[in-house]
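Left out: one protein chain. Kept in place: all the others.
The letters A and B name the chains in turn, as written, and every chain counts its residues from 1.
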Amino acid sequence: MIKKLKGTKDILMTFVSLLVAVLVYGIFLIISGVNPLDIYSQMITQTLGNGYGIGQVIVKSTPFILVAVATTISAKAGLVNVGGEGQLVLGALTSTIAAVFLLDGFPSFIGIPLMAVAGMLGGMFWSGLAGVMRVCWNMNETLTTVIMNYIAYDIVAYAVYGRLKDPESFNWPMSPKIGAQLKLPEIYPGVSIGIIIAVVISLTTWFILSKSTGGYKLRVIGGNVEAARHAGIPVAATQIKAFLISGAISGLAGMIEIAGVEGRLRTTTGTNYGYYGFLAAWMAWNNPLAAIFTALLIGFLSVSGNVVEISSGLPSSCTKILMAIILLSILWKGKKK
Amino acid sequence: MRKEMKKLLGTGLAGLSVAAMLSGCTGTEGGADTAQVSAADNGDAAVVGFIFVGAKDDYGYNKAAYLGSLAVEEKFGDKVKVLRSENVPETEEASRTLEQMIQQGATVLFPTSYGHLYPAMDVAEKHPDLVFYHQGGLECADNLGTYFGTIYEPYYLAGMAAGAATESDKLGFVGSFPIPQVIENINAFELGAKAMNPDVTTTVIFTSSWSDPALQTSAANSLIDSGCDVIAQHQDSTKTIIELCEDKGVYAVGYHADASELAPNMWLTAAIWKWDELFCDMAETAIEGKFDGSIYDGKYRAGIAEGVVDLASFGPSVSQETKDAINEVKQKMIDGTFSAFSGLIKDQNGNVVCEDGHTMTVDEAESMNYFVEGVIGTIEE
Partner (left out) sequence: MYGIYGETITERVGVINLGTEGCMIAGALAGYAFTYKSGLPFMGVLMGALCGGLLAFIHSLLVIYRGANQLATGLTIMFMGVGITAFLGIDYVSVSCKGLSPVAIPLLSQIPVLGPVVFNQDILTYISYILCPLLTWFLFKSRSGLILRAAGEDSEVLSVYGYNPKLVKMAGVILGGMISGIGGAQLSMAYTHTWIENMTNGRGVVAVALVVLAGYNPKYAMIGAYVFGGAQALQLLLQAQGVNISTFILQMFPYIFTIFALFIAAKSGKQSAPAELKKIIESSAN
């Protein structure tokens, strides 16, 4: 009974904090000289009021969900993986390389899974490096993953300006288009099956983490490394494994960006997606199921913020401000333990 | 377990409740329910949409295009409603933004960055009745024309000023990314400088950013330290380097806009954009339904002759002799008797990239992937 009350209070608090955020931003809009009611109604009607808008929110949220799940897995093992960004970008790179150089002639049913594997390997390679540095040389993983994000951008730029450049692009830095048969099937115009993959992965992760012994081991390590060692759990191996899986999922997110959305690699593909995913994970207190919703929220905010900018003439920075205010108020709600 | 579910529900509801609450706001306003409402708001006015890759206040590329969009707004007043979106990345995000503009009633769209081309192509295919003008593209579609200014022409002229001014015979160039638009300018700059002073070299540093003032400062300092006494640039925000040049006492060549007041002593000149009239004319053509078959239906390139690009004012140190030489070449460019990229041109490795007597085509010039002889720097093969 008490528990139930507490749950209701929690939901109520979420509402209240969101209401505060919407009010604060409303005041901000009034100061900027626009009518907040107009803006809010446009945000709703033009993103959630039609199929295209909803589709875009879903497409935008898909990589956030995957990176959030990836972040969660390493977090459960007591590791802070801020490298979702670099792992995603590198996954996008390797899957594009595979698609362009190897899989061009393959039919969908072989080509797409192989491309996914390539993307996952790319992400795994990048997270694996950080994992090895962490476990074998005791190098702080928060730091290495952040730094490796910047290196990943440069690797992609190197590839896209160099060998991977589309010969028909008049020397603009972008990869060739991947074969049409390698694009992910669509479940709705503009929306690929990527979202289904993301949701399934987050459900599976949730299940494994909370139900299986592997998940239990992971949580023990995350709780207390020493205790885990005493209990005979192979800490190093498990942490590396967690990092590898986490990188594979981020890499898959990169592959879905390529095969489901972009169709080719550019230097800016996926920029900041990793950070948004990281944010979604921590907002959801590293619960893979809740992360679906926080990722959708972030996706909604970024898509609808665009609408505000176009119709009201406010500068694009206003979107970031709105997002920050809403996120802060959710964080303000704090952790209920 | 139970607790976890609650927690989850709490966070999950966060997403839903924003939606719920926002629609609550809609309700109080009296139910503006569909996207059509905002389209109807436009009345009889035609809607023109602009998307920019960076911030409109960057004092560079985007600022120039933004000023063009303001000119459209001013010229047509109530008859045209202008929509804008800044910081639109060159990914599928661009299609998304274009679609959103179309939902708000836009019928003429200006994606203004090179990387917006393919997203715009996709959107154009879905909306055959609308008109798209892409800035800088080399491919067109039925309802998508591309336009650009041959900015390398004034950059060649600026190179002449630099070649005449340098005493160390070393020019510096702070580039952004090794893409054809930038490479063209660097090559034209070196060719122009060489026309005045055959020994001159141009050293290039890329910053991999359109506007990172700290990196610009370091890069320009590096060039100055290695002996360059003229610094030119292809950056979106040009102010930092120009002011640095004034401080350090080396000559400054600007870009995008006339910034002579930032370096009263060391300013040479700059290659600048003048989109206003072109944008107005393009918008008018499309709104009146005359796009098909017009000069803009295809690859439209305009240069110094048309007044879309120009040379900025000269600084105090440019001698009358140099000015005369530059103006003479400029007049030849206007008359069509001279092109920056014509005659025998060799690349860094001595390979001939332009035969004697040949003038490069738009496609050849705009897909450059090499530095000409005399440029010191590296680009991917």
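We take it that contacts are C-beta pairs under 8 Å (C-beta built on N, C-alpha and C of every residue); 3 or more make two chains touch, one makes a residue touch a chain.
None of these values were measured; they are calculated from a predicted model.
Q: Of A:Leu143, A:Val199 or A:Ala236, which one is in contact with the hidden chain?
A: A:Leu143
Q: Of the residues A:Leu18, A:Ala290 or A:Met323, I need the one that contacts the missing chain.
A: Reading the full complex, the residue touching the unseen chain is A:Met323.
Q: Among B:Asn197, B:Thr217, B:Ser294 or B:Ser317, which one is in touch with the chain left out?
A: B:Thr217
Q: Identify the residues of chain A touching the omitted chain, counting contacts across the whole complex.
A: On the side of chain A, residues 75-80, 82, 133, 137-140, 142-144, 146-148, 150-151, 154-155, 157-158, 161-162, 219, 222-225, 275, 278-279, 282-283, 285-286, 315-321, 323-325, 327-328, 331-335 touch the unshown chain.
Q: On chain B, what residues meet the omitted chain?
A: Residues in contact with the chain left out: 55, 57-59, 172, 178, 203-206, 208-209, 211-219, 222-223, 225-226, 237, 239-240, 243-244, 247, 262, 376-380.
The rule is short, and it goes like this: only the chains that are shown with their structure count from here on.
Q: Flag every residue of chain A that touches chain B in the complex, lowest number first.
A: 3, 6-7, 10-11, 13-15, 18-19, 22, 36-38, 40-46, 48-50, 52, 56, 154, 157-158, 161-162, 165, 170-174, 210, 261-262, 264, 266-269, 271, 283-285, 287, 289-290, 292-294, 296-297, 300-301, 303, 306-307, 309-311, 313, 315-316, 326, 330, 336
Q: So in the complex, which bits of chain B are touching chain A?
A: 1-19, 21-23, 25-26, 28-29, 32-35, 37-38, 49, 55-56, 83-87, 89-92, 96-97, 99-101, 103-104, 114-115, 118, 138, 177-180, 208, 363, 366-369, 379-381
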